[in-house]
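One structure, pasted below without further comment.
All protein chains of the complex are present and in place, except for one that has been dropped.
Entry: chain A
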Amino acid sequence: MIEAVNISKHFDHIKAVDQVSVSIKEGNVFGLVGTNGAGKSTFIRMLCGVLKPDEGNIRIDGMEVFENIDAKELFFYISDDQYFFSNATPKDLKNYYKVVYKNFDSERFDTLMKQFDLDQKRKINTFSKGMKKQLSVICGISANTKYIFCDETFDGLDPVMRQAVKSIFAKEMDERNMTAIIASHNLRELEDICDHVGLLHKGGILLSKDLYDMKLSIHKVQCVFKEDIEVRQIFEGLDVLKIDRRGSLYTITARGTAEEITSRIEAAEPVFSEVLPLTLEEIFISETEVVGYDIKKLIL
């Protein structure tokens, strides 16, 4: 269990993370999404104890993380911009991590390196960007830690590798109840692997919810009514995020279960209506739009 309570972090006058509280359950995949500069990486770096929060505290299994080796042994952090020792080879890396992580599985490391077709004796600085990411993932899996933090790790991998890494994650989760925190912009992909999603914007957390609850609690309706009708009235009491009208076709985004929304629509006797759940990408867009992060402002 990872618990962050009211953590904030400033860099000079910039508020990177502002009063964020989340708790992450064991055996889950926590997806961290957010607008650019929302504070995702800063948040993860605080979880790892790389940065010390200005306010609030973070506990991993009940232990403070900052400068606490016992807590740090519990997780592996794959950073966004990875650092490797100069002139090091994957073999050196293995020997280094063996010292740091007590349960480091050297055999697993060797087999994974073979499966991913990476040369253990080649210098890491001759590896491509994607290969470096692969190497970090292999280290992370072999370290056998309870938690693994990935900062945009999947984004640098090709589609085949992404599938492979996701399968490996699935196995680790089922076998030893591994918990992962994944920050990514690839929402389509997070949808496959996350149990829980936290959405950050400008340092604050907009929502943190079970993925299925989230998908089932917001819907998009397309409908055409017989005559002019006050659409807001139909949805009175429900939280309507957006109403868009093209000719007689309304596109409405509202919070509520499919049944709730369908019954409202049916009551107004539409000519045509369709209630659809939103994809994670659409949820992201509509939730950030509500707080003023509007795509139209960017393109018009």
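As a working rule, a residue touches a chain if its C-beta (ideal position, glycine included) is under 8 Å from a C-beta of that chain, and two chains touch if they have at least 3 such contacts; residues count from 1.
Basically, contacts and distances are computed from a predicted model.
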{"item": "Per UniProt record, name of the chain withheld from view [\"Sarcosine oxidase subunit delta\", \"Ion-translocating oxidoreductase complex subunit E\", \"tRNA 2-thiouridine synthesizing protein D\" or \"GntR family transcriptional regulator\"]", "value": "\"GntR family transcriptional regulator\""}
{"item": "Sole residue of A:216, A:231, A:268 or A:290 that reaches the chain not shown, by the stated touch rule", "value": "A:216"}
{"item": "Of A:158, A:174 or A:269, the one touching the omitted chain in the full complex", "value": "A:174"}
{"item": "From A:19, A:82 or A:279, residue that would touch the chain that is not displayed", "value": "A:279"}
{"item": "Among A:54, A:119 or A:192, residue touching the chain not depicted", "value": "A:192"}
{"item": "Positions on chain A contacted by the hidden chain, ascending", "value": "27-29, 162-164, 166-167, 170-171, 173-175, 188, 191-195, 211-212, 215-216, 276-279"}
